[in-house]
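With one protein chain removed, the remaining protein chains of the complex are shown where they sit.
Chain IDs A and B follow the sequence of writing; residue 1 opens each chain.
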Amino acid sequence: MNTVDVLAPVAVTGPVLLACLVLVAGRWLPRPVIDAVALAGAVGLAVCGALLVHATLAGDAVTWLGGWTPPPGAHPVGIALVVDPAAGGLVVLVGVLAAGALLFSWRYFASVEARFHGLVLLFSAGMTGFVLAGDLFTMLVFFELMGAVAYALAAYKIEEPRSLQGGLTFGVVNSLGAYLALCGIGVLYARTGQLSLAYVGETLAGARPDGPAVVGIVLVLVGWLVKAAAVPFHFWLADAHAVAPTPVCVLFSGVMAPLGVYGVVRVSAVAAPEVPALRGVLVVVGAVTAVLGAVLCVVQRNLKRLLAYSTIAHIGLFLVGATDGGARAWLVYLAGHAGVKAALFLLVGGLLARFGSVDEIDLHGAGRTGDPADRVAAALYVVAALALAGLPPFGAGLGKAALEESVPGALVPVVVGTSVVTAAAVLRAGLRVFYGVGPRPERRVDLERTSGEGEERETTGRLRHATATMLAAPALLLAAAAVVGVLPLIGRVGALAGERLADGGAYRAAVLGTGAVAGAVPEPVSWHPPGVVTGVLTTAAAVVLALLVLVSGRVPARRRRPVRRAIGPVVLGLERLHSGHVGDYVAWLLFGAAVIGIAVAAPTLG
Amino acid sequence: MTLTVVAWTVAGWLVLVGALGIVRSRDLVHTVVALSVAQSGTYVLLIAAGFQRGATVPILGAGGAGSSPVVDPLVQAMVLTDIVVSATVTALLLALTIQIAKRHGTVDPDELRALRG
Partner (left out) sequence: MSRLRLVLFGLGAVGLAVLWVVATTGLPPVGTDVHPYRDAAVAAAAAHATANVVSSINFDQRTFDTLGEETILLASVVAVTTLLRPADDERVEPPDPPPAVLPATRLAGWALLPVTLLVGADVVLHGHLTPGGGFQGGVVLATALHLLYLAGSFPALQWVRPTRWAPLLEPAGSGLFVVVGLAGLVVGAGFTAEFLPPGVLGAPLSSGTVLLLNVVAGVGVGAAVVSLLGQFLRQEIVIGPGAAP
């Protein structure tokens, strides 16, 4: 047995075992012990992931569980865990973000009998299993595990009506997506007689794709795209994020939804190399997701919902990058974005603990208390917002710069525009809340939009000061995002991980044991002068845009009207589509699945 | 031939009619049940994919192993997993429905207006 044979299964089951431990002993153990055990589990998971990355730099590692390694040429009956640097890196991300969420929740977050800790650990196990699974049905099982825990975490605050509605919608839409994926797996099984992803790919490779192969793969990808919150499957994400406790949002936004993109890239690279139409469709889906997410981000006043739409926009960029030339860049962007977005969510969670609201208008100037802790929070928020815009040397900026270098020219405006607009919206909200910049907007009852008032507290009571752990968690995550941007090792491994993830042939060869295919070592992702310049420029553009919006409150109303008359109805129409109605979301899910399916199948099958 | 058409049609029909149930639902309990109707389409699909005419149960030693073929046991194992998932998701969503009934005073999706935009 080598390192991967031990570490890969332990990475999935270790958190499960710890969860069982805290759930059994939770009612007797004092809270700090539970906090420490769960935090140690999350940190251990991150270390495990780092060791997995280290062990697979030279080539993908495969471990057939239960000793069921198939002899050459035989049909496999067991399950393989397949580790490559991308999978290992995502395990690190799961561990780091879970640690951040648990650190933020230290002592104050209301957890009954350690159940919150148990759920976070089970959630980490579900995500790790999905990432490492080399088998379509195993992927689905862990997708469902992720889902079951996530619905409960989203609706954790049972006293809050919104929270329950968001949790239910999330559950119904994601489950239906999973069932469509299972239909796809069933069709692929009937077609190939295989469940192992690599063997399915090997059976389909080399031949002209037929009906079952194309439709089966599309249905599986639709399931993963629902998790990724790609348009038009994105509706659940904003609702679930707006209502979930802030430490949970860190995991939802930073890694759970992006894992959907990972699943799409993995499955399409290994099992659908002969379907060129797929790539074009995914790029369009990604670009539409980015633009729509950015537009809806701007109009939000609930801070968590605003951040959620910014996540949707960035997931669109990941999808664009991963499918159209940005293979070496998008994982670095994902890691950098995760740190920054996680820090922003936790800072908003701090606002909720301090002031009992997450509404931008309600909280105007609330952060100007003069309390040193609040000043630190304000500074962290502004830095994080600038980092989201692409400020060097943060990882989000590095990933964005590398993405702009790699994607085709026509897509560069989408990348730049999306990051500037979403960062400007985040910055605008922060300047209003923490510094009281601009006139106080009129407080109106908003029937078309979810406000951030009346949100239940997550802590055991109103906090007079932000606690040390509540500030340390976002500060550390922001520092991690800076490390992603500064450490050359990460740029090197990130580029390698992205390219290897896109190389389905090497994956199939590793699993089938037909000899490793040595891929070229890609150029590391690093800062170049043009990237630094555009990073600074997009940051400046975001600042200017945010200030313009804040100052425009002083412009006389009649001078603003033409602008509003032109784009107002369009944006309002878009907002109305986000009705919070589960029936609407399911109708969109079927419609989107059909459109994507036909767009892929028609040109492929002729 | 007929069996083939019937099996695949029933599987697809159940998934779509379950989804239609969610779309047209006026009661969240009905929504949750419609979701499990959609899922039962996957059971039919999987069992059909593993069926063999004239084959017996996948138990060795019963009906003479080796003498007569058995149906595909893998799809049965998958359906077992699928059923457990269905039961847990249904329990979870019904728990949410109970709390929604308490906090919103209704279980009609048309009347839930807490989230929009």
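Note that in this section a residue touches a chain if its C-beta (ideal position, glycine included) is under 8 Å from a C-beta of that chain, and two chains touch if they have at least 3 such contacts.
A quick note: this is a predicted structure, and the numbers were derived from the prediction, not measured.
Displayed chains that the missing chain touches over the full complex: A, B (touch as defined at the top).
Touch with the chain omitted from the figure is made, among A:109, A:151 or A:318, by A:151. Across the interface with the omitted chain, chain A contributes residues 1, 5-6, 9-10, 13, 16-17, 19-21, 23-24, 63-68, 74-79, 81, 112, 115-116, 118-119, 122, 125-126, 129, 135, 137-138, 141-142, 144-145, 148-149, 151-152, 155-156, 158-159, 187, 189-191, 193-195, 210-216, 218, 576, 579, 581, 583-584, 586-595, 597-598, 601, 605. Residues of chain B in contact with the chain left out of this view: 1, 3-4, 7-8, 12, 16, 19-20, 23-24, 48-53, 55, 57-62, 65, 69-74, 76-77, 80-81, 84-85, 88-89, 91-92, 94-96, 98-99, 102, 110.
Note that in this section only the chains that are shown with their structure count from here on.
Chain centres here are Cα means. That of chain A falls 28 Å from that of chain B.
The part of chain B that touches chain A in the complex is made up of residues 11, 15-16, 19, 22-25, 28, 31-32, 35, 38-39, 41-42, 45-46, 48-49, 74-75, 78, 81-82, 85, 88-89, 92-93, 96-97, 99-100, 103-104, 109-110, 112-117.
Taken together, the chain A residues at the contact with chain B in this complex read 137, 141, 144, 147-148, 151-152, 155, 158-162, 164-169, 171-172, 175-176, 179-180, 182-183, 186-187, 189-190, 195, 239, 242-243, 296, 299-300, 305, 448-450, 575-576, 578-583, 586-587, 589-590.
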